[in-house]
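Only one protein chain is missing; all other protein chains are in place.
A, B, C and D label the chains in the order they appear, each numbered from 1.
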Amino acid sequence: ADKVLPVGVLGPFTGPSAQNGKEFQASVEMAMEAIDYTVGDYTIEVVWVDSQSDPARAASAYAEAVEGKGIQAGVLNWHSSVAVSVMDVAAQYKVPHMFGFGASEVVNEKWQADPEKYSYWGGKGWPVPAKLEGNYIECINEVIANGTWTPKKKLAAIYGEDTDWGRSAGGAYKEALLASGWEIYSEEYFPITQTDFYPLLSKFKSAGVELLAGTSTAAPSLTAFVKQYAEVGNKGVLIASGLGWIGDWYKMTGPGSDYVLDSIPQLTTPEAKQWAKDVKAKYGFNPSPSSGGLSYDGIRMFIKILNRAYEVYGKLDKETIHNIMVDEVNTGKLTYSKADGAIIMNEYKYTPETMPDMVVGPEAYFFPILQYKAGKGHIIFPEDWKQKDFEMK
Amino acid sequence: MLLEVKNLNAGYGYLQILRDVSLQIDKGEYVGIVGPNGAGKSTTMKTIAGLISPMSGSVVFNGEDITGLSGSAVAKKGISFVSEEMNLFVNMTVQENLYMGAYTIKEKHLKNERLDFVFELFPRLAERRKQLAGTMSGGERKMLAIGRGMMSNPSLMLVDEPSFGLAPQLTTSVFASLDVLIKNGVTILLVEQNVTKTLAVTGRGYVLENGKVGLEGNSADLAENSYVKKVFLGV
Amino acid sequence: MIVLETQNLTKKFGGLTAVNAVSMTINQGDIVGLIGPNGAGKTTFINAISGLNPPTSGMVKMFGKETTGLTPEKMCRLGLSRTFQIPSPFPKMTAIESVMTATIFGNPAGKITDPVAHSREMLEFVEFPMKETVVAEQLNTVQLKRLDLARALASNPRLLFMDELASGLSEGELKDIMRIIDKISKKGISILMIEHIMQLIMAVCNRLLCIQFGTKIAEGPTQEVANDPKVTKAYLGE
Amino acid sequence: MEPTTNDLNMNLFDRVLDRLCLTPIGLAGLILLLILPFIPPFNQEYMLRWLIYCGFVAAMSVGFDLTAGYINIVNFGYMAVAGTGGYTSALLVINAGLSPWIAMLAGGVSSAILGLIIGMISLRLRGIFAACLSWFFGLAVMGLAIKMVWLTRGPLGLRTPRLFETESNFPFYFLIIILVYLTYLVCKWVVRSKMGLAFQAIAQNMDAARTSGIDPVFYRVFNFTMSCAIAGVLGGFYAHFYGILTPDMMHTSKTVEILAVAYIGGRGSLWGGAVVAFPFIFLMEIVRSTLSHLPGLNLVIYALVLILVMIYYPGGFSYFYDTHIRQPKNRALRYFLNGREAKV
Partner (left out) sequence: MSKHNMSDTLTWLKSAPGLSIVISVVVAVAATIDAGPYLMVNMVVTGGMLALVATGLTLMLGVLNIPMFAHGEYFMIGSLTAYYIFTPISEFILEHPDSWLVTFGPFIAILGALIGGAIAGAISEKLVFGPLRRRSTDNWVMNSFLLTVGLSVLLVNLHQLIFGADFKGIVGYWQGMPISIAGAYISLDRALAFIISAVIVALFYLFMTYTRTGMAIRAVSQDITGAEIVGIDIEKIVLLTISLACALAAVAGGSLLFMYPSYPTVGLEPLYMAWFVVILSGLGNILGAVAGAFMVALLKVITMEYVGAGWDFVVPSALIMLILIFKPSGIFGSDVRGVLDK
């Protein structure tokens, strides 16, 4: 194979989410090694595009990868804010990009405002928070309804990283909370690098906040939040969406994470478990299903698309890949499922109605709610998947 | 011989100021260096004190070669230097400055003895012992600098222009205190603009011009020397 | 004509009264010597007048106008120049550039047509012993004081303060400085000079002001003050 | 103050060059920069992108040097000031529909106002205190940009329309080269005038300057305002070239980049930073992009260069040039390097 196809992998390889970047890198390398970096008579050259968790730097790096390294397609991405800015770059250079995790509404709205232009920003790897984050509140409401937990008053607070993701997830919690009769004490968004939350948490405690819901994509920040939540003596329920987005979170929270809620897909199939073992053996860390796992599925789905494009056109470049994306992926013709070797979700499937999101639901793409104890998560929601009942501290 | 300077060449960077300067001072002597501005008097002192390392030549003190030693090492050998710029510790009090002068002395009671001695010489300093050195007037600072130089009980004192900026009365008292030191067996090398005064108080003198020793001899003789009279006293 | 007048000028530093209610006058053409023991407050006194360290209370009147607390740059443009006890050069500038600052900025706009020539003239006037292109940081104290003087004169002052200009001069050099002071005075500039060298004071000053502990103890014609027993006791010694 | 050459026996070419503050070699350099994008490999888009960044840093370092090199105050919030210009410009285009060109100038005005404020409040401070004040000011401005999400979108990033409706980097390149030169020219004019003398005087000795009749308030504030105005316009360029702004642009580490170039180039020369920026930043970009598996290596090299320069050659490139290169024996070469020299 003497033809080369440069592919950009966008991720936070340095900066506060570097751990997730590591997981991306492992997934991509493993998936590529499995096909020996070849599709048809093309050798795939992986170009790492470091977003550094900053939209401006990411856009610059992406443009440079296009101009300098000539990438013909791109895959993955961690942050919404980055997605919002890189979408334009992809559109400007007409480079198809698949499976970015930038989830928030801002991405969808932007996409829907000009589907033609943003057809280069292919199906996302993560749906808008409203589709999944509301599950927490639904779960909590059930718990209150069946009497497992009786909060003194229905006072909640929302926290999150100050990014499109944090705010958008915060918005989803707020809506769901207000709808079920909670009062919101305050909403706090902090820089993605913050690790000192004592003042903030003490404030919540003294206000008598019973339910604290929020998220962060930066592991150091969220693990610190969880740990300090326990330390200052908060007694309520903590939703820490994303704690499990790095596999080794327990090394950083310790028992502080007991009783915390999170929503993380599980490694259920033997392939999935094997994959996790392989990663541990080769890279020395426990991968997170939501980060390493999803990105592994993402890159493998992308390879499937490449194969398809090669099959149809005999040629791989930005146009052929884009065509397949538009014609077959976004229409739901080409999907990636357990049958293809997906390890995390049952099926990754896009339809014109849901674009740029995928089809969400227990049979397709879904996150159960877990409660942690001693470093292990147990599914407490939905009912069918339940492993344990919700427990109060 | 207490101090012997031989063929000293020194300067700043590439700029040579001193050319083959040689001096000898015996124990207990009171020696003066006179010369016009920029002759290199201060440079000579700085070189002896170890603040400038010489290009060539040697400095022997108490039979020990101290050429090229650092300033602090020289100070530990018993040479104290009262510089023209005074180099006080501006954010320390008068008393702290004086204690620092006795840095090489470890015993507390010896330090206090020296302190009393200095306060006796300069009652003004005693009055102001808690004032920060940086807030003192020019003349007060000069006193403090001299006082600090005396604190280490040196065997040789290099004193650069002690009367610079001092009121007549104080000038008199500074010279008087130098006399006291001489009587206490301290050796003094004095640089002073006031040629008449210098030659009147010292026993021996050197005339430095353009970085070279021009004349040397008994102070009394020098004062009578016609060249000195013509050049320095304008007679 | 009265060039400068102070009334009860006082300057305090925290608890210390460095200048205590000093009133004095300088007449046109005077060369006033300001003497006093070290730490008497002489430098502080002229700093208070020239604006570098504004007075705590009291009044300053220059050329008939009240100027209490004006900034040094305003005072300079009004015609007051000064030199510093501890030379205060522009370390990286050449001699001629240093003088040009005052030529250009110290004069009311437009007066000097050729600043370079004027500055050169000033350096010659003070008999500056070095080349005009020498950089200030390479000068020694005495040369710096000359440069300082040239800078002070470059703004064409009507009143000049000199703070210990002659310290560190040999007897021979004192003669030069006397001649220069004489030339300055001939230009019609009134002078207030702080000095410890009595030889110089007695030779050039027509009036003396003596302060001690910040308080004026004598003011008047030179001989009279010099013979004043209070002054003898406080300052000159026996 | 440099002797202004009103030498009448200079020929027209020399006189024009002198007015334009250029030497023949400077002119040659400028021409080289203008034809560079037609010479391979520099004609590739990504190289141009790097060169544009070089130009941005070059121009910024000139503006920075006006304060650092002439009144001896390091404006440690310089990129924050530039960022303010960028945000102002971007917001005016987005919300008021202004043309980016006009908005860029408005950005300059907003930064000038900021400069005026920094200049005023740092008046009584000297040296490192003034630097810290401008630093804190920069941090505060950056903090505001982060927190005023409703206006700036904070860390989410603000998309801004580009100056030219094209994918190509060519027009941006020429624009930044023009900006580099204009910045240099304007600053040079100022420091050649009597203002330059006043700047140096207050930098070197405040008391002496004041007693020589120089009003430090005016000159310091003027200097700050002007240098910040330059940063504002350049910030506008930045916004409308990259097409996205995040408060990250205002970060101290970005100012450090400008400052390093200005100092490696040589403080107080104005041209040093501008000249050094091109090869230096360009090389750093090459290192960064070719050794991307070693993230940060370029910055390690960058830091090493800065450290070595500060220790062994604190005068920077311009000092080196002035002492070792500027005065060759050969007369033609000498003319080439210096232009017609004024007779002193």
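In this section, contacts are C-beta pairs under 8 Å (C-beta built on N, C-alpha and C of every residue); 3 or more make two chains touch, one makes a residue touch a chain.
Remember, predicted model here, so these are calculated numbers, not experimental data.
Using the touch definition up top, pick the residue from D:96, D:286 or D:307 that touches the left-out chain.
The single option touching the absent chain is D:307.
For the chain left out of this view, which of D:46, D:70, D:87 or D:135 touches it?
Per the contact definition at the top, the residue touching the missing chain is D:135.
Using the document's contact rule, name the residues of subunit D that touch the chain not shown here.
Those residues of subunit D that touch the unshown chain are 72, 74, 121, 124-129, 131-133, 135-137, 139-140, 142-144, 146-147, 253, 256, 259-260, 263, 294-297, 299-300, 302-304, 306-307, 310-312, 314.
By the contact criterion defined above, which parts of subunit A meet the unshown chain? Give residue numbers in ascending order.
So the residues of subunit A touching the missing chain come out as 13-16, 18-19, 21-22, 159, 162, 186, 188-191, 193-196, 198-200, 202-203, 205-206, 219-220, 223-224, 227-228, 231-233, 251-254, 256.
Could I get the residues of subunit B that touch the absent chain, sorted low to high?
Its contact residues with the unshown chain are 49-51, 70-73, 75-76, 80-81, 83, 85-92, 96, 99-104, 106, 132, 134-135, 148-149, 151-152.
In the analysis below, only the chains that are shown with their structure count from here on.
Can you list every chain in contact with both subunit A and subunit D?
Shared contacts of subunit A and subunit D: no chain.
Relative to subunit D, which chain has the most distant C-alpha mean position?
B
Centroid from C-alpha atoms only, then distance subunit B to subunit D, rounded to Å. What do you get?
Computed value for the inter-centroid distance: 51 Å.
Quick one: subunit C and subunit D, Cα centre-to-centre, how many Å?
Between these chains, centre-to-centre, one finds 43 Å.
Which subunit B residues touch at least two other chains?
none
Identify all positions of subunit A at which a residue touches two or more other chains, and write them in rising order.
Correct list: empty.
By the document's touch definition, which label belongs to this structure's chain graph: line, ring, star, complete, or other?
line
State which pairs of chains touch, listing all of them.
A-D, B-C, C-D
Could you pull out which subunit C residues touch subunit B in their complex?
13, 35-41, 43, 85-86, 140-143, 164, 167-173, 175, 196, 198, 234-237
Across the complex, what residues on subunit B touch subunit C?
Counting only subunit B, the residues touching subunit C are 36-38, 84, 124, 135-140, 142-143, 161, 164-173, 193-196, 231-234.
Where on subunit A is subunit D touching in the complex?
13-14, 48, 50, 54-57, 59-60, 63-64, 67-68, 81, 84-85, 88, 92-93, 106, 162-164, 167, 189, 191-192
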